[in-house]
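The complex is shown incomplete by one protein chain, all other protein chains being positioned as in the whole.
Entry: chain A
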């Protein structure tokens, strides 16, 4: 990857400096803030803090991608955009990790997310009060609303003029996407027939030019990395802007330990090309997602903090939540061609809020979701809800009708449970760090919820003119593990992501979620990060951390 050809990448100079020519460092003595992880949360924080004049260093385990050279229109090869290091999985419903819910490299999961950009509802922040389940957040929707506004404007989210569910009713900053794919059209027609309201999805994908980037060309490979740069990612938006504001972003640098000086964090230890380095900092922010953040905290135990850092409550690693994300594939008499267009272009939150007569608490979002051959064949062959396998002639004949299939996908709320947890296993990786173990089992409410959703997806599929043929058991996203709260005995961080135990240690990202909601989480991850940034800037200016 020598760097003597034409400049095709906005960060070419930084990319070369960070990964190729050894480690040239800008704030080797000490930074004001060291951010671990350059994903959805880390990107927002890096930009906001650098803009405020703070000396920021971002350490990212994965590479500094160049969309033109590193991405491809191909499912199999682009699995490398995910965190593929082996994690042990356990429980009654062991999770699929990797490409299913994690990112690796600058931009993190935003590099391969579908771009669905929803807000949580007011009820999502108070499920204990409203429904007697889960836990209340230490903040309300209204604490976060200004930050949702800010992020959506800043990245030009496209969406409908009117959004019928939740506290935010629209309009979105950029026009709604048009046209929509056949699968999305059929889904909306099916919903209409049943009296279920649906919308074109709000998306972090451009519907018109913005900031030197073009609108979407409906290539359809959002999950394999956007090549035209029409889809938002931290890689092409927040990180380049952070660098322009003076932040240093070091890729291929894996943080293995948080360093302590007495009761305070002093920096981190990281590995780059087999050598260990230190980055000292006044404040450390962990933004390494739901598995790696608890892993780091647990692995950094000292005699002063024998249970791991920030863990006097014992809640580090606990109450992790995926979304239940079952799929229904149905066969239609006409061609649908699931490969075409942005994968998610229509959705409904008709079933979002608790309705007691359904026999479970909370609810879900249903989306029309595209699918490609590797994704569809893999899912219907090996991830069937009935636990059977599909192979041989049956699989081949099903896939010969690939173009006749439509797909609906669930984003279902999973309630927090302390037994669903990230812990350290006895096995070690090549850096000598214990491999994390991720344990997950659905609880009764979770199962009732997704069974209800499967019923509704089947109904909508039939209203689309399709015959539901394959129900796939899957999960999406991952949240929790370092939850926020007002009570230091039952939570890891406060409402701003600041550790209850160690005042100059912050946690950002989905790991601070208290509950999972029934919405795609990225908008909330970024809004929370922006809120943390505001608080931290104020505190650091007043020398308050």
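Criterion: a contact is a pair of C-beta atoms (placed from the backbone, for glycine too) under 8 Å apart; a residue touches a chain by one contact, two chains touch by 3 or more; residues count from 1.
The rule is simple: contacts and distances are computed from a predicted model.
Asks: Tell me the UniProt name of the left-out chain, picking from "Biotin transporter", "Gluconate 2-dehydrogenase subunit 3 family protein", "Na+/H+ antiporter subunit C" or "NtaA/DmoA family FMN-dependent monooxygenase".
Replies: "Gluconate 2-dehydrogenase subunit 3 family protein"
Asks: Specify the residue from the set A:47, A:64, A:120 or A:221 that touches the hidden chain.
Replies: A:221
Asks: May I ask which residue of A:334, A:489 or A:544 touches the chain that does not appear here?
Replies: Result: among the candidates, A:334 touches the missing chain.
Asks: Touching the absent chain in the whole complex: find that residue among A:74, A:197, A:419 or A:544.
Replies: For the chain that is not drawn, the touching residue is A:74.
Asks: Over the whole complex, note the residues of chain A touching the chain we left out.
Replies: Counting over the whole complex, chain A touches the hidden chain at residues 68-77, 80, 82-90, 94-100, 179-182, 185-186, 216-221, 227-228, 334-335, 337, 339-341, 372-374, 377-378, 381-382, 389, 391-393, 395-397, 399-403, 437-438.
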